[in-house]
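The complex appears here minus one protein chain, its other protein chains still in place.
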Amino acid sequence: MEIYRIPILQIEDFLVASIQTPLHDAAAIQFKDDLLERIYSTKARGFVLDLTAIDVVDSFMARIVADVAEMAGLMGARVVVTGLQPAVAISLVELGVEMAGVTTALDLDRGIRILRELVAPEREQADG
Amino acid sequence: MADSLHIPILSDLDIVMARVEGRNMARDLGFGVIDQARIATAISELTRNIVLYAGTGAITLRPIETPQRRGLEIVCADTGPGITDVNLVMREGYSSRRGLGMGLPGTRRLMDEFEIRSKSGEGTVITARKWLR
Partner (left out) sequence: MTAEKLSTSQEFERQLAALQRVAGVFGAMRKGQDIYDQITHQVVDLLNVEKCAVLLYDPDQQALVGQAPAVGVPTQDIRGYVIPLAEGSPARQFWEVGDSFVVKDIDADPVVQALGLADFAHKVGVKSTMLVGMRLEGQLIGVIQPSNRRDGLPFDETDARLLTIYASQAAVAIENQRLYQAITAERDRLARVLATVQELSTPVVPVLEGILILPLIGFIDSDRAQRIMEGLLNGIVQYRAQVVILDVTGVPVVDTGVADHLVRAARAAGLLGAQPILVGIRPEVAQTIVGLGVHLHEIATRGDLRDGLEYALAVLHRKIVTAEGQHVGR
C-alpha cells in the first residue's frame, strides 16, 4: 500500500514540513523516519513542523512530535512546532499530554525567526 | 434526529475514520470547534486503546437527547483481555507504556460523562457523553 509521504522542503539550512492531511499511525511513523533521514543527509540545523492544518492531535501524535524533537536534537537540529490551533491546544492540555522539550511558535514566520535566533550563536561559533 | 454510526475498529486507519466521523457528527449537532476537537481527540484515544490492547473492537457514535438538552454519545466496545483494576487505570498519571495510552483520566476530562465497564477476560465497554452547552 502506498503511504502518502509528507513533502519536506528546504529553506536555507532549515527544513520545513507542513502536515496537511489526517495522519494515521503508520504514516506518522513513516514521516518520522523520513524526517530524521533528511536531517542527517542535509545536516540541517533546524526544522519547522507546521501543524496549522491538523485539527486533532492525540497522545500518539504528541508522542511522535516529542520524539522527533528529541531525536533531531541528538542529531544537532533544533525543532520548532508551529500552527497549533487553539482547539487542539486546549484538548492536549486537558488530555494531560506533555510535549516536554518541544519549542512552539504561533506560525511558520515566527518559527523560522525563532530557529534563526536559536541557531545563530552556534553559527557564530562555527564561523569564528 | 440523525442515526447512530457504528464503526468496527481493526487497525490504525479506522482510528482516523472514527475521529473524522465523530468530528462531523459533533459539528452537525452544533458543537463549537473546541468541543469538536475534544470529542475527536477522545474518540482517537479510546479507539487507539482498542487497537493497542484488544486488537479489535468497535465504536458507536450516537446523537442523544433529553427534554433539556442535546449531545453526543460514544460507546467503545471490545472483547479484549479487559481491565483488571478499573480504579487503577482511572488514577491520574497511570500509563502502561510511556506516553502511549491508556490515558483514560485525560480522556475523561475531555468529556462530560464517562463510564467504564470491564472485567478481566471479558472485554471492555466505555461510554462517554458530551452535551451541548
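A few points about this structure:
Should a chain be cited, it is by its letter among A and B, assigned in written order, with residues numbered from 1 in that chain.
Keep this in mind: a contact is a pair of C-beta atoms (placed from the backbone, for glycine too) under 8 Å apart; a residue touches a chain by one contact, two chains touch by 3 or more.
Just so it is clear, the structure is predicted and the values come from calculations on it, not from any experiment.
Remark: the omitted chain is touched by one listed residue; of A:6, A:19, A:39 or A:90 this is A:90.
Only one of B:34, B:64 or B:132 touches the chain withheld from this view, namely B:34. By the touch criterion stated above, the residues of chain A touching the omitted chain are 78, 82, 84, 86, 88-90, 92-94, 98-106, 110, 114, 117-118, 120-121.
Quick note on the criterion: only the chains that are shown with their structure count from here on.
Centre-to-centre, using mean CA coordinates, chain A is 28 Å away from chain B.
Residues of chain A that touch chain B in their complex: 22-26, 55-60, 62-63, 66, 85-88, 90-92, 94-97. Taken together, the chain B residues at the contact with chain A in this complex read 12-13, 15-16, 19-20, 23, 33-34, 36-38, 40-41, 44-45, 48, 92, 99-101, 103, 105-107, 109-110.
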